[in-house]
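All protein chains but one are shown at their positions in the complex.
Chain IDs A and B follow the sequence of writing; residue 1 opens each chain.
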Amino acid sequence: MNTSLKVTKYQLYYAYKGVAIFYSIIVMILFGIVILSRKWPEGVTFGGLGMATVIFIYIAGLDWFKSSFRFAVANNVPRKKFYHGTIFAMMALTVFMAFVDTVISAAAGRVISYESIAAQLYGTVTYPAEFLWSLGLYALSVCLGWLTTVMYYRAGKAARFVIFAAPVVFLILFEYIDRRTGRALSGAVIGFVQRAMGFAYNNNPLIGFLSLITGAAAILLFSYLFIRRAPVRD
Amino acid sequence: MFLDFDSERPIYLQIAEAIEDNIIRGIFEEESQVISTTEISVKYKINPATAGKGVKLLVDEGILYKKRGVGMFVCAGAKKTILKKRRENFCQGFILPLIDEASKLGITKEEIIDMIEGSFKNEYH
Partner (left out) sequence: MNIIEIKGITKYYGDVKALDNVTFTMEMGKIYGLLGRNGAGKTTLLNLITNRIFPTEGEISIDGGSVYENDKMLRNIFYMTEKNLYPGDEKLKNIFKWTRQFYPSFDIDYAKGLAEKFGLNINKKVKDLSTGYTSIFKAVAALASNTGIIIFDEPILGLDANHRDMLYKEMLANYNHNPRTVIISTHLIEEVAQVLEEVVIIKEGKLVLKQSVEDLLSGAYCVTGEASKVDRYIEDRKHVGDEKIGNIKTVIVLEDIRNKDKVLAGELELELSGVQLQKLFIALTN
């Protein structure tokens, strides 16, 4: 087995407990909802448990660098192999969780009135489409988490503050420019999202999937810049 | 086997001498196996190259020989070889330093001879 795959194995070992706990909680919540739903009035729809997965997998991404990187370095694994190996692990986890979530969503749908995020956004979607779209969303989320932790790891005190403050500053600036341009900026953004997510094209989730996956890939490429010469740090 | 790491005598020489001493005393009998380089290395925490050098010295002098796959053995007649070598070095190694030290302390030749005679009487009677 080559070194990258060994890294993948280790990363998955590192994460599996969290995933198991996560799904036990999700399943418990669902049982709870199913039981309670008997008492609830008609027309109430539950949904969007995928949101929990998005958050969970983002956090998984956050936790997938420092400790694992140090262990990889201790075993003289080159950074490139660590990078590739971790990407495989992220892919594996993403596929797994997208699949499980689609199954859960299908199962829940039989018992209660349940709508996944994809369904909420695109109307009726086929299971394959829902799987792919979730895959894209989770991929983007985990990659974002990883990028965040990698940038934070490489950053000095000043840069860390910048990373922390940047989103806030960005939003404030965005709002300011938006108002000055008579909402042209947000209009442009909304237009972009509509096209990228497929809403503008007959509510096509597959276009959304492609955009999300592309975004994830771009983030991964960008992350490598921070990893290729990362030092070993406390 | 006692090794003095602070002495100016190289360790490998000390090892060789210690093995010779054990041969003279009969602790390592002729045609019997002696302690291996590995054992010396680990027991006294010395680099095996150093231990090996000491052993090789004895091999070169015909005191030890190597049995392939088994280890180092004492040559037949090793005792004689060692004693001969030591006798030859006795004067250089013991007598001259003795005279040196004596002259430092101002002890005369006659006094030395007296001391020697006296010691022999006490030691060996």
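What we mean here is this: a contact is a pair of C-beta atoms (placed from the backbone, for glycine too) under 8 Å apart; a residue touches a chain by one contact, two chains touch by 3 or more.
Keep in mind that this is a model prediction, so the values were computed, not measured.
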Quiz item: In the intact complex, which of the presented chains make contact with the chain not displayed?
Solution: A, B
Self-check item: Candidates B:Gln33, B:Asn47 or B:Thr108 - the one touching the absent chain
Solution: B:Asn47
Exercise. Based on the whole complex, identify which of A:Thr3, A:Ser37 or A:Thr148 touches the chain you can't see.
Key: A:Thr3
Quiz item: Residues of chain A in contact with the chain that isn't shown?
Solution: 3, 6, 9-10, 13, 67, 70-71, 73-81, 229, 231-232, 234
Quiz prompt | Contacts of chain B with the absent chain, listed as residue ranges | solution = 5-12, 37-38, 41-50, 53, 100
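Everything below uses one rule, namely that only the chains that are shown with their structure count from here on.
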Quiz item: Rounded to the nearest whole Å, what is the centre-to-centre distance of chain A and chain B, using the mean of the C-alpha atoms as each centre?
Solution: 76
